[in-house]
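One structure follows; several queries about it will come next.
Here the complex is missing a single protein chain, while all its other protein chains stay put.
So, chain A:
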Amino acid sequence: MTTTSPTAPPVETSRSVPQRVRDLVARVTGDEKHDPSAHSTLDVVWTLYDQVLRVDPARPDAPDRDRFLLSKGHGPASTYAVLAAQGFFPTTWLDDVASFDSPLGHHPDRTLVPGIEIGSGSLGHGLPLAVGLALGLRGRSPARVVVLVGDAELDEGSNAEAIQVAGRFGLANLTCVVVDNHSDSLGWPGGIASRFALEGWSAAEVRTHDQPRLTAALRHAEADRPTVVVVDTTPAPTGNPDPTSKEAA
């Protein structure tokens, strides 16, 4: 598990996320104050469901659906909001998250929520599961597997195992999105993307507010290797710089 520092850096969400979806996120978090863990993923998750993934809320178990795995399960508010906005379940579910009778918890459970592909919360499980899922679907289904992890989540060694296996096996139907809000404890000298590239992945780095590039990167796939998209959620240096943005937890 991780903790979120009160001094976590500001998160810049693009204007491409409709206000109605932002309102749904606010219904989950219970106030207007942005929870960095939830909101850092909102651009990515919305773009995936709005522009990239082939999914049908009416058929959440369709065998050839694309899979989105939220590995960073401790920030599910934006995923819940997007799934509700897409019609996977009623928006009223967002109003009592984590109550005893609610299918929506602070960490999602795939057996309780239509559209949630894995139960997550303990860090470092989504990417290995995504590798197995991509292996199982490869050659049998046109489905893509997209897994979202956090930069701090990459601290877990299980991810290193999965990055290596996916690269060696050339899992072209796998995309890993690393939402980089610079909250990892010890840093990644040389950058996150280079670690994937060294293991045989196609690597792209984008800023979360750069909607055209984000969409293009999430749509991109190679014929013979998995793809990583490292999404920096901090404001662009030329945009609205914040000198405290390194005070991440």
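We take it that contacts are C-beta pairs under 8 Å (C-beta built on N, C-alpha and C of every residue); 3 or more make two chains touch, one makes a residue touch a chain; residues count from 1.
Just so we're on the same page, contacts and distances are computed from a predicted model.
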Chain left out of the displayed complex - its UniProt protein name, from "Arginine transport ATP-binding protein ArtP", "2Fe-2S ferredoxin-type domain-containing protein", "ABC transporter permease" or "Transketolase subunit B": "Transketolase subunit B"
Selected residue (touches chain absent from view) among A:26, A:135, A:197 or A:216: A:135
Chain not shown: contacting residue from A:74, A:125 or A:195: A:125
Identified contact with the non-displayed chain, of A:90, A:157 or A:212: A:157
Positions on chain A where the hidden chain makes contact: 63, 67, 109-111, 117-119, 122, 124-125, 127-137, 139-141, 157-158, 161-162, 164-165
